[in-house]
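Just one protein chain is left out here, and the rest sit where they should.
After this line comes subunit A, so read on.
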Amino acid sequence: MERHVENNRFRQEPVGGSGFCTRKAGEIGNFRQDSLGKLVAVGVKTLVLQAMTCADVTAAGDAAVKAVVGEERFAMIQSAKLLVVGAGGIGCELLKNLVLSGFREIEVVDLDTIDVSNLNRQFLFRRVHVDRPKSVVAAEAVKQFRPNANIISHHGNVKDPQFGLEFIGKFDVVVNALDNLEARRHVNRLCLAAEKPLLEAGSTGHLGQVTVIRKGETECFECQAKPSQKVYPYCTIRSTPEKPVHCLTWAKNLFDLCFGPEDESNLLADLAAEMRKFQAQESVDGEDAGRRIFAHLFEEDIKKQAQLEDLWSDQRPPPGPLCYEDALKNTERPSTDADKDKLETQKVPSVAGDAQGFVAAVAKMYGERRELIGQSSFSKDDPVAMDFVHCAANLRMQNYRIGRLSRWDAQSIAGSIIPAVASTNAIVAGLEVVQLLHVLQSVGKNMKDSKARTVWVRFPEPSRKKILQPSSLHTPNPDCFVCGSRTARVALRSLEECKIMALAKGCIQGQLGAHKPALYANGSCIFDPEYPEPGEEAEEEGLHPEWSLSQWGLTSGSLLQVEDEGQGWSINLVIREEPDLDEQLYPGGFKVSQWPTQWWLQVEAGAGAGEEAAKDMAEKKRKAEADAAEATAAKKAQLDANTVALDD
């Protein structure tokens, strides 16, 4: 109980006069959970700002930090040159923590400008700052905490050439505060190439992670495959959906098909003719169009699908058609006791609600959005588009007997968003500072022998009280194609059909995360990122982006070298032709796998006829892994995924 009183006193203590200081200030050290399940920072390690003049604040703050970390470490803190990448949710917390911990030499890069929706948690920003660059405002704000800090802000994309190896080379440590996979991969590669330690952090919902990466000593950000944006097999989307996400993918494609520009690659292109009948007409009664599209999609098309007998079995019964009038009669809402505290959008609507919502969304598109038809594309933030997709997906789930979703859940899956939680960001940013101190102290020794750890932040389950789960750093994966063997296998259907530009864009940029790949084969440069498209200029340089791999003299087993001119990263690709590469599993047309360093072990294990079995096993394993990954996503427990923090 005594502890409790202390905690309360702690929280109520007035902190600082400035509006900026009212948050819990500069916490270093461990977090503990008190009996109320709230986070409190423990003991002397918490620094509280008093209402003082700036100089006093700086002096007192520095003295407090020095008392905690000691003279020697404090000197290290003051001289360390840091690069902070990102000034959003984690970045604001991080910059505040850093200056209050005594860091003085900081540069910060961020691409974004401030949006109203950021203000609820990116606490360095105020309404007057809206539309200004995040990096600039964040730097100005934290400079008020410590006027003697030297903070340089850059409003730009960390992938721009000015932030290349030379730039990274200026710093002692790079600290990430990013929310997207692509930029995190890029910074990972830059830091490996520049041999700079990197603090990696991420948060999704109540989950977070902080880790330390140093070349050759620890796992890099890409040593373990990340669940990337999943591409679903065509027939699952078109005919045999099993999960809500399949129906949502279908509905997103449907929206683009109905209201977007013509796109042959749309998964539902075979429905296009039917849908476009409405688009072409001068004036359309939106209600009527909605009902006709309804009948076409959820009744007639389903009847057709149900007749494809090969698809259905006892385990997988055919879908049931739904007619609009019947749907309207189904006003029952699935609800549970837990629902009573929920927002309306967090509850699953009735089938009638979905049917009406669908028709209403179509009517709106043909009404107030008339002039945008033919040029719209799905966005989770567009309420009409989201209503359309939610209702359409739910109706399809009804067809296929899949449990329908609330609009809230549909939106998070459709936009692959997991809401950003300010507390998680704060914890993650605090942990980054702790790990940063370990990194600074590990100079001259292997990171694995330091106190640096990977720390997971988890939403506490009632059975376990722990929020933080540290684990020791792992050694690099020797097969990692970024920091290890740098060799990967790429299988594709036809060397004769695959253009070199398609390989560069679809596979090397898209799947391997390269930024500006130049390709070399047989001692020549055969693709230059400066000439990504065919043209006279490219031709004069001896480049032909439109040539197929076989025109370039590549055969199955050929080696292709990739030099990334934007990341200082390189990789060797072993190209293999697999005419029967499964289109459903690899809709992009490329299968990328690691080239194991001890490849001979695999060859021996899978010798002769065994190879087929090995392939089968690998496929099964891959499927199982994919399913597991998806299940995790459904539970919103997927960290590091290609997710976007809400509104960031």
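Everything below uses one rule, namely that a contact is a pair of C-beta atoms (placed from the backbone, for glycine too) under 8 Å apart; a residue touches a chain by one contact, two chains touch by 3 or more; residues count from 1.
Following the convention adopted for this analysis, contacts and distances are computed from a predicted model.
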item: Among "3-isopropylmalate dehydratase large subunit, chloroplastic-like", "SUMO-conjugating enzyme UBC9", "Conserved oligomeric Golgi complex subunit 4" or "Rab GDP dissociation inhibitor", the UniProt name of the subunit that does not appear here; value: "SUMO-conjugating enzyme UBC9"
item: Absent-chain contact - pick from A:172, A:288, A:382 or A:563; value: A:563
item: Identified contact with the non-displayed chain, of A:242, A:326, A:381 or A:530; value: A:530
item: Of A:114, A:139 or A:518, the residue in touch with the unshown chain; value: A:518
item: Hidden partner chain, touching residue among A:169, A:478 or A:542; value: A:542
item: Sole residue of A:70, A:161 or A:367 that reaches the chain not shown, by the stated touch rule; value: A:161
item: Contact set of subunit A toward the excluded chain (per top definition); value: 161, 164, 166, 518, 520-526, 528, 530, 539-544, 552-553, 559, 561, 563, 565, 568, 570, 572
